[in-house]
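For this view, one protein chain was removed and the others were kept in their places.
Right, chain A next:
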Amino acid sequence: MNGTMRFLRRVAPQIATLAVVLLLIGFVFPGFFDLSFANGRLYGSPIDILNRGAPVALLAIGMTLVIATGGIDLSVGAVMAICGAIAASAITAGYGLPATLLMALGAGLACGLWNGVLVAVVGIQPIVATLILMVAGRGIAQLVTEGTILTFTNDGLAFLGSGNLLGLPTPVVIWLSMGALVTLLVRRTALGMLIEAVGVNRRASMLAGVNARLLLVTVYMVSGLCAAMAGIIVAADIRGADANNAGLFLELDAILAVVIGGNSLLGGGFSLVASLIGAIIIQSVNTGILVAGFPPEFNLVIKAVIVLVILVVQSPAIHGAGVLFSFARRSP
């Protein structure tokens, strides 16, 4: 009971932000919350938000863990492009669906391993280490697709991007189950606590017997795996791999989702659920601007303003001032 209360208190700001954003959209566009059931799945703007938010939500899962260790993974957008390209080229080369998925996910894990080794073994700063793959990754993806937009017609692969499962679009089912799986994995075992320990103080956690090196490599590999899933979904959705634009700037959206989720960029305590709500907030803003009929030109400006407002509200300086204020009131 106590744990539930603590959890609710942790995600309350994110849920409140999401509610405000959704209510605003509902106010401008009354039919926003209408849901209908047709052709074996639910339809409606809220479902659309969950569906379109799938790539950022998946990236946010891995990014939350990476940021909790005090790191950052800038390469996820490029990894998405690589894995999408590998999936598309494998399926057009005649490999079966299982082999294709294995290759694409394996590539994601390999990218994660590369980042993890640079960070944990070579000891390079995470932002610098992942910058390398961020710059080179898109080149590698273009190497795979040979500079073209590689299209495919395989229905099995396309199902992952645009099919329905259990009355929901497949991407929604994928990110919800991945989120649930990783949450259970880190919260029902000591893994989550160990990750937080490494994030708070790597040296101290190593002295306390945590295998920080292995843990860091694993966390970056989870991030690579999530990026691979996001890349496959994006490629499957458009039935093609676009090495230039797939996942472009999504690393920034994913980091933003984690920050909106109230997780500190300095590492330590984290909440996956809050990050996922953060990802849905970002997508709600994107969809909301569209359905509210703002000219699309204003999309980025509005997004920037919302980001700034959220950042100011969460700023440590403001919190510090708040603490001072309450202290000052209490002292007389």
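Everything that follows uses one rule, which is that a contact is a pair of C-beta atoms (placed from the backbone, for glycine too) under 8 Å apart; a residue touches a chain by one contact, two chains touch by 3 or more; residues count from 1.
Just so it is clear, contacts and distances are computed from a predicted model.
A chain of the complex is left out here; the name its UniProt entry carries, from "ABC-2 type transport system ATP-binding protein", "FAD-dependent oxidoreductase", "Sugar ABC transporter permease YjfF" or "Heme exporter protein C", is "Sugar ABC transporter permease YjfF".
Considering the whole complex, the residue from A:Ala110, A:Leu191 or A:Val307 that touches the absent chain is A:Val307.
When you scan A:Ala19, A:Leu35, A:Val135 or A:Leu166 for touch with the missing chain, the hit is A:Val135.
Of the residues in chain A, those that touch the hidden partner chain are 72, 122-125, 127-129, 131-140, 142-143, 146-147, 243, 248, 252, 255-256, 259, 265, 296-305, 307-308, 311-312, 315-318, 320.
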